[in-house]
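Reading through the structure tokens given below for one structure.
The complex appears here minus one protein chain, its other protein chains still in place.
Read from first to last, the chains carry the letters A and B; within each, the first residue is number 1.
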Amino acid sequence: MKTKTGGLSKTTKSDLITYGMVILAYIIVQLLVSTGHVSSLIQGLLVPFCTYAIVAIALNLTVGILGELSIGHAGFMCVGAFTSAVFSLAFKQTMPSAPRFLIAILIGAASAALIGFLVGIPVLRLKGDYLAIVTLAFGEIIKNIINALYLGVDSRGVHFTMKDALSLNIEEDGLVLIKGAQGVTGTPNDSNFTVGIVLLLVTLFIVLNFIHSRTGRAVMAIRDNRIAAESIGINVTKYKLIAFTLSAALAGVAGVLYAHNLSTLNALPKNFGYNMSILILVFVVLGGIGNIRGSIIAAVLLTLLPEMLRGLSDYRMLIYSVVLIAMMIFNWSPNAIFFRKRLQQRLTAGRETEKEEA
Amino acid sequence: MALLETKNLGISFGGLRAVNAFDISVEKGQLYGLIGPNGAGKTTIFNLLTGVYRPDEGAILLDGVNLTGKKTIEICRAGIARTFQNIRLFGDLPVLDNVKAGLHNHYPYSTFEGIFRLPRYFKTERAMNERAMELLQVFGLEEYAGYKAKNLPYGQQRKLEIARAMATAPKLLLLDEPAAGMNPNETKELMDTIRFVRDHFDMTILLIEHDMKLVSGICEKLTVLNFGEVLAQGDTQEVLNNPEVITAYLGE
Partner (left out) sequence: MSFAAHLINGISLGSVYALIALGYTMVYGIAKMLNFAHGDVIMVGGYAVFVGVSSLGMNPLAAIVVSMAVCTVLGVTIERVAYRPLRGASPLAVLITAIGVSYLLQNIALLVFGSDTKAFTNVVTLPNLELFDGQLVIKSVTIVTVIVSIIIMVGLTLFVKKTKIGRAMTAVSEDKGAAQLMGINVNGTIAVTFAIGSALAAVAGVLLCSAYPSLTPYTGSMPGIKAFVAAVFGGIGSIPGAFIGGILLGVIENLSKAYISSQLSDAIVFSILIIVLLVKPTGLLGRQIQEKV
């Protein structure tokens, strides 16, 4: 019985460290900000840190826990961003900001979840690289459609078209919410660092508790061995869909945070295209597949790195890419792993001989 | 009435007749062996019984309930559990969680209750932990509860697979070459475990095995399969002394 309680407390302890790390980082940053030690550049990055940490955790749920590769999570972020931004813009004058933002978060999460569910039904039947390419395709489709979409509201109701602003046929006093490729302008600035941290903590709470629940166990069982999971009566499709939908919903929340941090929201390749999806995947892989705390750290460091290299202007992305390749080879190359093990053994061996001599 | 009964079971892959006119009748509480040369169709029969393959013809009855054409998870719920020839554990999960996964359908609570840690989560998880530890103790695995399953020694992995199958509370347990890759000592220990499972849980067991010592040591009845067809069927000693069986195994 001892091992059981020991095993339980070990995971709980690890979770508590993760929460503690986030809260501690928040306190330190707030202290530094109030004493004027944080440059405006870094202050501008505080909400993006939270956004990318949340979406990295969301993707880690798909890649690390469910064990499926998705290169389309920027698409779910995009859905969450646009639905919530449209809502907030429509009710900008008529609702106080706190309840409005709360509803915006729920709308962003729910719409991303819905799309995730609809995408998941066909996609999760596929395997490996095929699944990855289809998620990429879905991400691009979502971005493409939003770029072509015009949406407006007036006294006669909601109008939308895929043609141009004129075809919306909106009344004088009406409000154009999405202007095609020009996106959404004038979203209220409801995001801030504190909100971001709270959402990050909520995301952590949901994901960590999910992993350690009956559902999470079923999902990980499917990841480790689908055939065995089926043989003990686990409904593979159902649990894959639950995990994928939850992952999409959380990516949607990151999108909400993102949208309410900008006054203009566009669906560009660099923020919602496959490049973004890949960047999120880089956070997850560098932070450690299935390692939630690692995702947060990697998301923050890799968002910070290009900004820290800003002084090197043109060379910064070059250095970023070299660092990325070098880290991958150092972390994953069979030779490097062997070398690190040898080094570790020699170090511990050295310490033991020291002890003996003493 | 027999617990497991198949009637005229058959399946083809392409032009190959993998199993043909397979009839078996396993009584409740029996330890039944399914033997035959490599490629005789033994594992295919397990895959038919557990819904991995759909039979082209014939019927499968468990306790009088027709399971023909049912999906794997429905068959599991109906009461057939199995192990695999090439061990299939949840390698990155702790040993304890492998068994808890087996308890999945018997200790329900919703995803929502799990995420928000409502009272039923704590109550059910506690009950699950207790039941899983009991099962681990039966198989002498309790000291490994916190280990990742893939880090267990080979023999213990085989036992864990049986423990996980037993966690689904089956009526019938199918063991696919449980002694494969074991040394004589481990095999002997395994024979004791299988007997214990049968007596302790009053379990009906159908097993595939090549190790004749194990088969003649614990099986009460045997079916010999050759080229997808039943070659001989009956009490263990009778079958093993059947000249046709000896020919099939040793050649002309």
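The rule we apply is simple: a contact is a pair of C-beta atoms (placed from the backbone, for glycine too) under 8 Å apart; a residue touches a chain by one contact, two chains touch by 3 or more.
As the structure is a prediction and not an experimental result, all values here were calculated from the model.
Q: Of the residues listed, A:Pro96, A:Gly157, A:Gly311 or A:Pro334, which one is in contact with the missing chain?
A: Result: among the candidates, A:Pro334 touches the missing chain.
Q: Of the residues A:Leu24, A:Leu102 or A:Ile145, which one touches the chain left out of the display?
A: From the options A:Leu24, A:Leu102 or A:Ile145, the contact with the absent chain belongs to A:Ile145.
Q: Applying the definition given at the start, please give the residues of subunit A touching the unseen chain.
A: Touching the missing chain: residues 63, 69, 122-123, 125-127, 129-130, 132-134, 136-138, 140-141, 144-145, 147-148, 162, 181, 227, 274, 278, 281-282, 285-286, 289, 314-315, 317-318, 320-322, 324-325, 328-329, 331-336.
Criterion: only the chains that are shown with their structure count from here on.
Q: For subunit A versus subunit B, what separation do you get between their C-alpha means, in angstrom?
A: Centre-to-centre distance between subunit A and subunit B: 42 Å.
Q: Given the complex with subunit A, which residues does subunit B contribute to the contact?
A: 50, 52, 72-73, 76-77, 81-82, 84, 88-94, 96-98, 100-102, 104-105, 107-109, 111, 114-117, 121, 124-125, 128-129, 133, 142-143, 145-146, 164-165, 167-168
Q: Which bits of subunit A are touching subunit B when the two form their complex?
A: Subunit A residues touching subunit B: 1, 3-4, 6-7, 10, 205-206, 209-210, 212-218, 220-221, 223-225, 227-235, 242, 290.
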